[in-house]
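Written below as structure tokens is the structure these notes are about.
The complex appears here minus one protein chain, its other protein chains still in place.
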Amino acid sequence: MYEFQYHKASSINEVKEKISSLNDPKIMAGGMTLIPTMKQRLAAPSDIIDLSNINELKGISKEKGFIIIGAMTTHFEVHTSELVKKEIPSLAFLAGLIGDPMVRHRGTIGGSVANSDPSADYPSSVISLGAKIITDKREIESDEFFIDLFETALDDDEIILSLKFPIPNKSAYMKFPQPASRYALVGVFISDTKEGIRVGITGAGPCAFRSKEIEKALSKNFTESAIENVNIPSENLNSDIHASAEYRAHLVKVMAKRAIKKLS
Amino acid sequence: MGQFGVGQAIRRKEDIRLLEGKGRYLDDLHFENQAYGAVLRSPHAHAKIKSINIENAVNLNGVLDIITAKDLKADNITGIPCLAKVESRDGQDMANPLRPILAEDYVRYVGDYIAFVVAETKEIAKAALEYIEIDFDILDSITNPVDASKNDSPRVWDNLDTNRVFDWENGNKDKVDDIFKNSELKSEVHLINNRVVVNSMEPRGAIGQFDKDKNKFTLYTPSQNVHLMKTLVSGSLGIESENLRVVSPDMGGGFGMKVFIYPEQILLPYASKRVNKTVKWTSDRSEAFISDTQGRDHVTKAEIALDKNGKFKAIRVKTISNMGAYLSNFAPMIATQAGTVMLTGLYDIPEAYVNVLGVFTNTVPIDAYRGAGRPEASHIIERLVDVAASDHGFAKDQIRRINLIPNEKVPYKTPLGPEYDSGNFIKNLEDALKISKWSNFYERKKEAKKRGKFRGIGIGCYVEAAAGGPNEDVEIIFEEDGSVSVLIGTIAIGQGIVTSYSQVLEELLGIDFEKINIIMGDTDKVATGGGTGGSKSLMLGASAMKHASVEIINKGKKIAAHLLEASEADINFSDGYFTIKGTDKKINITDVAKTKQSDLPENIDASLNTKANSDVSNGTYPNGCHVCELEIDGDTGHVKLLNYTVIDDLGKVINPLIVEGQVHGGIVQGLGQVLMEHCIYDHSNGQLITGSFMDYAMPRADNVPPKISLGFNEVLCTKNPLGIKGAGEAGTVGALGCIVNALVNALEEFGVSHIEMPATPESLWGIINSKQ
Partner (left out) sequence: MKINVNVNVNGQDVSEEVEPRTLLVDFIREKMKLTGTHVGCDTTQCGACTIHLDGVAIKSCTILAVQAHNRSITTIEGISKNDELHPMQISFKENHGLQCGFCTPGMVMAGIDIRRRKPTIEEDELRLELEGNICRCTGYHNIVKSILNAKM
């Protein structure tokens, strides 16, 4: 890695101060993406600001019809949280599929969502559950959050504080892993929310997206067979050595069907 | 027989220190004031080097030296030779350009060696790489071996007319062509044996030291053959071989890849002399992907001719084999003599012809990888047999019964050269079929279909050629403290050989298992050696120990007779004791060994220390039968392996626990290649696409069939005193054909006749989807 200075912040204000005063800083959540990137010398921040000491970023709580998860909550904590398991079991299930147990002990929901890796699992749930991304500046709707490959609506100096997940009537997640990395080759998160059916897809495109086609079909008929005739266009889907766009489009339907099957 | 003798599932001596984290792998070795090296590697698949400017790099704080080809030339450091000689059928010599240590005018693959930086810390050495300026003239590259074989292909070597390395053949072409011409029944299959990356969990590394006063170099490096390393490295450095010591510390896996000599192993000692410090280099994983020798990469057309009763008459095989950009030490041999001689497998096929075209491409050099040519051969013949069965209406088991070499024909000489000394091949098949419940498979297949799964079962009868040499010397020394030291030229690569050797010696001489110390891997301590590879070490080592033990017992009898006051003819040796026949007067061998010369008459030598040679003149033929059952998810193409049955004839099994472990490991490397591993180059620009574990799929615990049934049908090898056949590579040799056969069987309703490796979910789904 290139050299850098390390800071451990105790408050959001401290983080903001450092971001504005330092040369080329990067905030670090779990480090499960940042550190490997720096090891490969693909990122060279002048300073790293460690968020792990900031209490207001931690914790899982319930507030009326919402589950609120602090940005620095680890995947392991989400996976094993009695509260999440009770209220949004599919989210606990999803968290248990990220990486491996060691990665889950460090990786965080805030870090994952802010990164918008096209094959990360969480973004599909954020979209499907219609979660709000609470930052130090504002609340961002999930539909506006994921923009492109590694690109979100966050400003450069904006920090995610927590994610606010509306508790759905029911929801399910199915993932088909890429055999080497075990990231999502395709992941489909289906939610029957208070506002209707929402379907979030990850792995298939440059970033996670909503599948209006599947939502439409499921809104008429919440069954596996309803998905049969849905056409998932493959034009804008990812194509690489692991899967062609056509195969990904096919897997979207298969995973969607399996998610529905879980719910029946 | 002692409780730690042959045939016992003894827990390994090697384990405690490794479990405690006290292993000493190369990167664990630290020397005071050591410097660090880093290699500058080519980012291009093929380019001319117009200029190298090291000025900015060399002036960085903490950089001690930067070596380029210019420096090597000035000091007469020469390249790395290929040791394999393969003749071409048109009489032309094998193309054999010497492999340079550092690129002179051209770089020929992504990862090729350009410069070597030595610095005070690893970080500085790596940072300095970015300051070396190279002016490249980028040239056309060629990475696909089939395209490379064409006359109009871009050439990897500008001084050669084509990319051809050799065009070799074996067998009787005219007879075979004739048989095919006149055969009613024929079958053909085109197969690719995909390029794979070895990926031992410990990457490569080396430490070079130079002692000015003694004028002696020391090279620490995980090496499967320290004596070969010593010869070739000293040759390159232009020094007398006794001025180089090579030490192989603990090794985190070799699989063949750590047999070979790499430029770093010459650069490290050379650099240490230049900077007058110990210099250390270790590879990280992404560097391993572009510098370790890789495996396989064959494209084959295979044909079989049979009569209407299903009896095989001949096979005809043509293969294009990728050598990579440079010839690694044994690459041409792996593709030809090592592997293709096994193409007739376990079948009684009277005639065979094989032609192998070896070609250069702008890729990482290829060389032996677990099985070294035999998995390739076994994959071909087992696929051919299944295809012939399908084409001409024979059941897959029945066609094997018709053609497997029957016991009465053993020893059996194949048309391609090898003579199988022993084996009960049909029994292996029948036992494997019984255990795997072959006969009612179709019921399970029907049931699986209801769940949307395509279930398949496949057979892989295999025979493999384990090496028979070079012969090993062993030296057995009875130490003063009652322990016994055994010096031998094989190497510990993780295979538990220290335990196995100790069991053999305990069995032969009754010496306490815990008191036996096996000394290997240091050329200053062990004078000669053939290294470890080809599944031969235990066979050769045990044979040498057997010969040594005969001599030791003879010597011991003389001493014991004197000490017990009896005649030599009345002395028996058994279980570690010399006894006067018919009495209970005895003396333990360790006590005999302690006898002082002063207590013996002049004509009796007090020392039991003995040297002996393995004195083997044949390789061995481990063989057996694999049966694999799997299910393919009809919606996704994902494969789940269910049951895996193996019946192995590995000759005398010294330690069944260790041997099972070898077979498990071999099978999983096989399944990795069949289902997920693939080293992929972008053919348009020669860039390596699968450069890390993110894109190169390594099998994990959940990819392995939950049930592996392993049984041994021991038929002693007739060519070495203990009857050992070697176990290290057998699992991989058997797995490829077997698993592919199961996949094809799973999808037979789609009329598919062959499935290429790796059978990724998408490729299998493609077959299912295109026919529905």
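Lettered A and B in written order, each chain numbered from 1.
We adopt the following convention: a residue touches a chain if its C-beta (ideal position, glycine included) is under 8 Å from a C-beta of that chain, and two chains touch if they have at least 3 such contacts.
Given the structure is predicted, the values throughout are model-derived calculations rather than measurements.
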Which residue of B:Arg11, B:Lys48, B:Lys73 or B:Lys525 touches the chain not shown here: B:Arg11
Residue in contact with the excluded chain [from B:Asp284, B:Asp307, B:Glu419 or B:Glu514]: B:Asp284
Touching residue (missing chain; options B:Asp65, B:Asp167, B:Asp250 or B:Asp421): B:Asp250
Residues of chain A (touch criterion as defined above) contacting the omitted chain: 1-6, 8, 31-32, 35-36, 38-40, 48, 50, 52, 99-103, 105-106, 181-182
Residues from chain B at the interface with the omitted partner, ascending: 11-12, 14-16, 18-25, 27-28, 30, 123, 199-203, 250-253, 255, 284-286, 493-496, 657-658, 660-662, 664-669, 692-694, 698-702, 704, 706, 708, 731
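Just so it is clear, only the chains that are shown with their structure count from here on.
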Averaged-CA centre spacing for the pair chain B and chain A, given as whole angstrom: 43
Contacting residues of chain A [partner chain B, same complex]: 2, 40, 176, 179-181, 241-244, 247, 250-251, 254, 257
Residues on chain B engaged by chain A in the complex (per definition of touch): 127, 286, 635-636, 638, 675-676, 680, 689-690, 693-698, 760-762, 765-766, 769
